[in-house]
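Here's a structure for you.
Shown here: the complex without one of its protein chains, the others still in place.
Order of writing sets the labels: A, B, C, D and E. Residues in every chain begin at 1.
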Amino acid sequence: MGSFKDPSKSSKEPYSYEYFNVTFPSEYVAHVEINRPEKLNAFIEVMWLNLGAIFTRLSHDPNVRAVLLTGAGPRAFTAGLDVQAASQSGVLGDSSDGSEQDIARKSLYIKRHIEEFQACVTAIEKCEKPVVAAMHGHTYGLGLDIALCADMRVAAATTSFSIKEVDIGIAADIGVLTRLPKVTGHASFAKEIALTARMFTPAEALNAGLLSYVLPTKDEAVAKGLELCKLVASKSPVAVVGTKELVNYSRDRPTEEGLKYTSVWNMGMIQTEDVKRALMSGLQKRKPTFEKL
Amino acid sequence: MGSFKDPSKSSKEPYSYEYFNVTFPSEYVAHVEINRPEKLNAFIEVMWLNLGAIFTRLSHDPNVRAVLLTGAGPRAFTAGLDVQAASQSGVLGDSSDGSEQDIARKSLYIKRHIEEFQACVTAIEKCEKPVVAAMHGHTYGLGLDIALCADMRVAAATTSFSIKEVDIGIAADIGVLTRLPKVTGHASFAKEIALTARMFTPAEALNAGLLSYVLPTKDEAVAKGLELCKLVASKSPVAVVGTKELVNYSRDRPTEEGLKYTSVWNMGMIQTEDVKRALMSGLQKRKPTFEKL
Amino acid sequence: MGSFKDPSKSSKEPYSYEYFNVTFPSEYVAHVEINRPEKLNAFIEVMWLNLGAIFTRLSHDPNVRAVLLTGAGPRAFTAGLDVQAASQSGVLGDSSDGSEQDIARKSLYIKRHIEEFQACVTAIEKCEKPVVAAMHGHTYGLGLDIALCADMRVAAATTSFSIKEVDIGIAADIGVLTRLPKVTGHASFAKEIALTARMFTPAEALNAGLLSYVLPTKDEAVAKGLELCKLVASKSPVAVVGTKELVNYSRDRPTEEGLKYTSVWNMGMIQTEDVKRALMSGLQKRKPTFEKL
Amino acid sequence: MGSFKDPSKSSKEPYSYEYFNVTFPSEYVAHVEINRPEKLNAFIEVMWLNLGAIFTRLSHDPNVRAVLLTGAGPRAFTAGLDVQAASQSGVLGDSSDGSEQDIARKSLYIKRHIEEFQACVTAIEKCEKPVVAAMHGHTYGLGLDIALCADMRVAAATTSFSIKEVDIGIAADIGVLTRLPKVTGHASFAKEIALTARMFTPAEALNAGLLSYVLPTKDEAVAKGLELCKLVASKSPVAVVGTKELVNYSRDRPTEEGLKYTSVWNMGMIQTEDVKRALMSGLQKRKPTFEKL
Amino acid sequence: MGSFKDPSKSSKEPYSYEYFNVTFPSEYVAHVEINRPEKLNAFIEVMWLNLGAIFTRLSHDPNVRAVLLTGAGPRAFTAGLDVQAASQSGVLGDSSDGSEQDIARKSLYIKRHIEEFQACVTAIEKCEKPVVAAMHGHTYGLGLDIALCADMRVAAATTSFSIKEVDIGIAADIGVLTRLPKVTGHASFAKEIALTARMFTPAEALNAGLLSYVLPTKDEAVAKGLELCKLVASKSPVAVVGTKELVNYSRDRPTEEGLKYTSVWNMGMIQTEDVKRALMSGLQKRKPTFEKL
Partner (left out) sequence: MGSFKDPSKSSKEPYSYEYFNVTFPSEYVAHVEINRPEKLNAFIEVMWLNLGAIFTRLSHDPNVRAVLLTGAGPRAFTAGLDVQAASQSGVLGDSSDGSEQDIARKSLYIKRHIEEFQACVTAIEKCEKPVVAAMHGHTYGLGLDIALCADMRVAAATTSFSIKEVDIGIAADIGVLTRLPKVTGHASFAKEIALTARMFTPAEALNAGLLSYVLPTKDEAVAKGLELCKLVASKSPVAVVGTKELVNYSRDRPTEEGLKYTSVWNMGMIQTEDVKRALMSGLQKRKPTFEKL
């Protein structure tokens, strides 16, 4: 019986997740706001779990074609991990009475924990629909892990960036060191900010290819992010989802592998009705509309 | 506050999952029995979701060091996907009234579905603790997808195997085609059973390296599987978990990558107390005991 | 204007290629016979060019679902490269008066030549439809390069195999050394036959997984090969083509890559009518028929 | 009997290919001009087949050491695929009466088609001799697929770039999405132009590393491209061919793989006479000459 | 001034390394005997350093074309690591008073140590000339790490094998877990012996493809190994070195990568005089001789 149905389609419940506001400012555009401004949007465990849950759900939500990610309040996109909370919970691997625990067992528990944490952040990268991060203020540590998973990045001129982890005695492990060489071709700069934990400016980030635009204020940065989202949301979602997937896939693999995967991806996708609609609209000089995805 | 705790440790709730019996026949050994014998243990959707959930949980369960996987009843390990049920739900991509759906959208829904299905089966391979599949009777299609994710395989002489998918018009997509060349070095045989969907015998499977042992009856096969589990469960869990991980990792990658990962894995793991306990027990000719993991 | 057409469909010209007989012994089965029996089917340049052309064409021929590859005459599948001819043409890199040529230039010319030669043989592996090699008599050097590109291999008991290249002073470069570790899991045996150039028997080849079956005579080997081809040709070509592609792809890559490619391959393929036809035929206990591919 | 000869050396026939002008403006420099100016050099099928044929032949032509690629007429390098022609021929997967075709079969035909199309464009990247693209005017869609295969890129200030495919409902599949992350390290910019299909300027392209130079006019851009070609053509072709190959190889693979391949490449190449000639010319302060390759 | 010289050629000093006998039982054949029979040839640190030094030197020794590796005395090839010595030196990561050391620092020291140890054993695999391991008696732990680096393996029927590491609380880290899936295609057996540390017999090892031959006694196994070495040593060293390199390279990489590397390797190598000598000798029915390498 019946045509194949995507299970996500039936979900009608609102997006309510602690420490996040999820709104829909425009057709097919979702806006995810990190919302713990009194702590500079610093992350505690429930937040990264929620972050992962939100983007996993947005990925398949047929009402979503692009996602804007911002931080609440005037001061920070996010100051990163809430280190104080983390050190109390043992998340940092540092524990005052941990000495009696077997090192190997503790290592495995930590590994499981890092992997779960990574998976929550990677959910942004795996979200089928493109994500635009619009940053301002403190954007430290985990803030960069998160931003580098987005597809496009814009920032207010007032943003201050830093890969903070070295300053708390650890090599960053939620993804920034892995993704950094893939989102900037300025290797000397990348190593410098990773190894020194120094602050860097939006101008430097723009120059290194980490950003698409720098805007004077947070409001303008968020508006620019929204504009990009709207533009993406106006396109065929089949084309957009495929484009994100193919660029991400190819970035990580040899050219021949990318081309091979592309042909297999498109052998079915190109049969979409969207091509006909897009071509017809082009001829008729009107804006095409596309079915949900 | 205090030492790092693995969240899974606190779980006390019983393993109750529809269509599965999960028991603990021996210290540190779990036994997962596929339990839909009236339908030859054929899988419907809730079953593969439960399969994934069970192995994901066993992976981190400190009371588990080895897992035995079998099928209930005298007739089948599992006859594979319940094709009748699947064709009704549209899972096979075949739907009587699906023609009005856009091909690209339907493709993406199917892709999401295959990936979820694959992930449930891959949970067996990702389970940190070794898994032994003890098979008997019909072991078709999905039955092989599942069995190839186990670490060790034994079978009753009465088992009949088949990669059935070609006979229902599809290339198998839940993993058997991917894992087949990695669990047998007999490439001509592997291609033959994949391309022809012919039945093959335990003797052929043994010869091709797909099995470790063939036993006369189901009971003996299950007993042999349990014996292997007990043996593994008597070893240091740190050593066992590491061994599974390193073999799986290296199987898929160049030698130098395997060696590099090995040294990074062991730089911490080798600091375990288990080494001291194992060495001491060896000197004292007694059976060592190891902390939970 | 109209539906997308595969260009190969329109070709009606007969398969006539020097030194090869191409026949169609059964519906959807092509039989390619290497035909230079007076020289033990040894290859000269036109032959490997023709070999490549034939398999490239069979790959897209809608009347072909499986291919049998054999050697004409009672004495050889193929004795390999016609070394005498090759050494006269300079193909082996050996030339009596070549000293005046610049080494780098000569190297590049040789490289282009090896790559062209490899591509002709690889055409068998790239042929979308499965290929069965049925061997007998001398099967040396290039004979193994070719046979290892097939999907299934059977041989007469009278076959004698040898990777001859070491005996003429070169490391085999048309593929046997690359494919050998991928078609047998007996590494010590593989190295031995590659390094010593010794003859080996069908029994040894069977044991090492290089063969699916050994038959007493050439006729029986060819008949077995044909039987396998007919069996494959009776299945859904969509399922068969996908199965060959997915096994070959996965053999060469990590498990996760194989699974990912599989889901993208099947998201479109599984929408084929063949599933419905196969299921219906199964219910009605009759042989399904499938559209050409 | 004879030293090894490269077959391409004997070819004397002129380069005459429909829709292309191939000239030799300077010693060892070929100039390929896309020539369908009345249609903004938009591509129809015969053109990409010819493009592939031309570069495959230039690759081995001993009279060629560098290739300049430009578009005829004042208005466009190329406006990309001739979408009107393509949609009529069914190339885009969109066909008004295609509904009766089996999706899987149509998918495979499309896959074969995409792969053939990709191969024609990849011929530029695989051309042993370096290629310089000098662009002006409309450079859309396929124009970027092509330009990203070149080794060096220059553009007139009047060039307008766009990855158009999203606007016709498809993810670009002839290579631009695969090569984009490999030719620019500005990931946010790359995703933006791929996902939004917006126009971008030569200045943006220069900043993102897609271009080496921006010149005021088409003539100056072409002159700059020719200057680069002449400079490359004045060097040892052994050194030049090796340099292109090693950079392309290494770009796609881990550092250790690149170093290993480099040593095997150069173990023979470095024995060339060109080293002696280059060193001697250096000492004697004169321009070296090198044998053809 | 003059032709390029391989530095290793000038070395005339004898191969004297503590705990090893290095002899030359036949032209171009070296015999390395592990010589600490009173301790079952168990390894202490100086031994693996010497093992690495010996094979690194043999690799470039022009008087060597094949290497036989055996264990002295009647009882063991090698019983593996001398665990008693290792635990005293802290090599196993286990130390009674290590608790005051920082875990991360200790981890890095251990990593450096494992990598050095791995490199010594990998020297066998990297030795340009083929290596035959002829085993007898106890062949445990490190014994298998070493044997799996050899190209061919033979054993006496009295050999007893075991991957012992799990029994001392660690995952084996000197290479056996990495190489095991690459030298046998019997995955279930491989996992079983790795996870259970059980003894296995030469018959099982032969069946799984770990061995080429099983001989009744140590003397016969050594004689068979020597016979294989002599056979290899009678071939063109250019062909032999290339064959080992190409099989090892391809085993670890996709088919296309293997073919590409092969063509680049042979573009120079095939220009060797050995081809002419081998062909001439073939015509003249006499044994060819080849220059040193």
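For the reader, a short list of remarks on this structure follows.
The rule is simple: a residue touches a chain if its C-beta (ideal position, glycine included) is under 8 Å from a C-beta of that chain, and two chains touch if they have at least 3 such contacts.
Just so you know, these numbers come straight off a predicted model, no measurement behind them.
Touch with the chain that is not drawn comes from one residue among E:Ile103, E:Ala157, E:Met199 or E:Leu231, which is E:Ile103. Contact with the chain that does not appear here is found for just one residue of A:Leu180, A:Val247, A:Met267 or A:Leu293, A:Leu180.
Of the candidate positions A:Ser87, A:Thr201 or A:Ser281, contact with the unshown chain belongs to A:Ser87.
Taking the whole complex into account, chain E touches the unshown chain at residues 1-6, 60, 88, 90-91, 93, 95-98, 100-110, 112-113, 128, 238, 241, 268-274, 291-293.
Residue-level contact of chain A with the missing chain is found at 83, 87, 92-94, 98, 103, 106-108, 110-111, 114-115, 118, 122, 125, 165-173, 175, 177-182, 184-192, 194-198, 208-209, 252-253. In the full complex, chain D touches the hidden chain at residues 130, 151-153, 182-186, 208-212, 228, 231-232, 235-236, 238-247, 250-251, 253-256, 258-259, 262-272, 274-279, 282, 288, 290.
Operating definition for what follows: only the chains that are shown with their structure count from here on.
In this assembly, A is the chain whose CA centroid lies farthest from the centroid of chain C.
Centre-to-centre separation of chain B and chain D, using mean CA positions: 48 Å. Taking each chain's centre as the mean of its C-alpha atoms, chain A lies 34 Å from chain D. The set of chain D residues touching two or more other chains comprises 93, 98, 103, 106-108, 110, 268-269, 271.
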